[in-house]
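Missing here is one protein chain; the remaining ones are kept as they sit in the complex.
Right, chain A next:
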Amino acid sequence: MNAMAKLSVSEKLAILSDAAKYDASCASSGGQRRDSRDGSGIGSTTGSGICHAYAPDGRCISLLKILMTNFCIYDCAYCVNRVSSNVQRARFTPEEVVDLTLEFYRRNYIEGLFLSSGIIRSPDDTMADMVRIARLLREEHRFRGYIHLKTIPDAAPELIEQAGLYADRLSINVELPTDRAVKDYAPEKNPDQIRRAMADVRVMKEARKEQSYTGKRPRRFAPAGQSTQMIVGADGARDMTILKTSTRLYSSYRLKRVYYSAFSPIPDSSAALPLIKPPLMREHRLYQADWLLRFYGFDVDEIAQGTPDGNLDLEIDPKLAWALANRHVFPVDVNRADRELLLRVPGIGAKTVGRLLATRRHRTIRYDDLRRMGANLKQARPFLTALDWSPRGLDAADLRARFAPPPEQLQLI
């Protein structure tokens, strides 16, 4: 404890941002629009979020993403902050977090704060400190920027309710896709409790949507919703298991996002979980599949069709994989097909489909129009027909090979 007292804010920031970087989420979108144009405070949220910088890992830096403390009594094998790790420990005071957030914000470095924490003493104490930081920002400093709080699943529901009244977004990480894996690698975590906490957040949010009989609008609860994260590649779960867990979470708790985070080397790793090169392509494919589930009308079983071993094809994207496995559906006539079918064509996104449908009302679509509307024709070409285009070779055995990257020599980490 004495050693800690000597740490400067800068040293604490170094330790506690390093400890927070394994959380993939940095979104600042969604929810309520607010501003400080009247001069009575600081900050605004526009609804769409801004990435103020990008680190060389390609990740957006939108929020000041830090841990309140990296002291933790849990021993999760994948986590840099587990009790059995020898990383240096630090702890911010609530005032330090508030000051850093506001000073960064005034210089336009960030959209707001994403605050998480190791579990110290008890879940309630930890959550109460986090709520205090959010309250200081909102009430003392009239901060109207974005706040994302990580909720501690075992904390009292009253604390989670308060957190939701100050924060734009709440999140609870399930971290591993099956209860079995949680038991193996995060023995102190309780998957039942995590699910109940997510259910509580949904119930609290929905309860505050209803107008009371006086017609007064209740204070918004976590207007940007809740999200979660799953680590990919730490346990043996296959992609289809992960995606099934995601669909369950989306439908049960109305999650805004499920983040997939490739298991990445950590300093002072645990013997229980050997380090691997982070499976970045796998992570990318999972995000693509997640998008197909949410915006393209696919369901998990359809995505599973192109994946004999339960894992997504790493060489081609899941939409293309589905199309190659369902060639009888193609070619799709861009001048006649309905929205659902157009959304299934590889290389054509939701925006392009919207433009196609709008233009189609006035005239017939030609091949060149598709390029201007934003289609990726290299992918889409074999799967569609237009006024002056009909594809050949849809049945060709080597169709997949035309899309897959050339084989590469395997590389050691």
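Simple rule for what comes next: a contact is a pair of C-beta atoms (placed from the backbone, for glycine too) under 8 Å apart; a residue touches a chain by one contact, two chains touch by 3 or more; residues count from 1.
One rule holds in what follows: contacts and distances are computed from a predicted model.
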Per UniProt record, name of the chain withheld from view ["Nitrite reductase (NADH) small subunit", "Protein kinase", "Type-4 uracil-DNA glycosylase" or "Oligopeptide/dipeptide ABC transporter ATP-binding protein"]: "Type-4 uracil-DNA glycosylase"
Residue in contact with the excluded chain [from A:Arg135, A:Arg202 or A:Arg400]: A:Arg202
Per the touch definition above, residue among A:Arg220, A:Arg327 or A:Arg366 touching the missing chain: A:Arg366
Among A:Ala14, A:Val329 or A:Leu377, residue touching the chain not depicted: A:Ala14
Residue numbers in chain A that touch the chain omitted from display: 9-10, 13-15, 17-18, 20-22, 35-44, 46, 50-61, 64-65, 73-75, 83-86, 100, 103-104, 106-109, 142, 179, 187-188, 192, 195-196, 198-200, 202-203, 247-248, 250-252, 254, 262, 264-271, 275, 277-278, 280, 294, 355, 358-359, 361-363, 365-366, 368-369, 372-373, 413
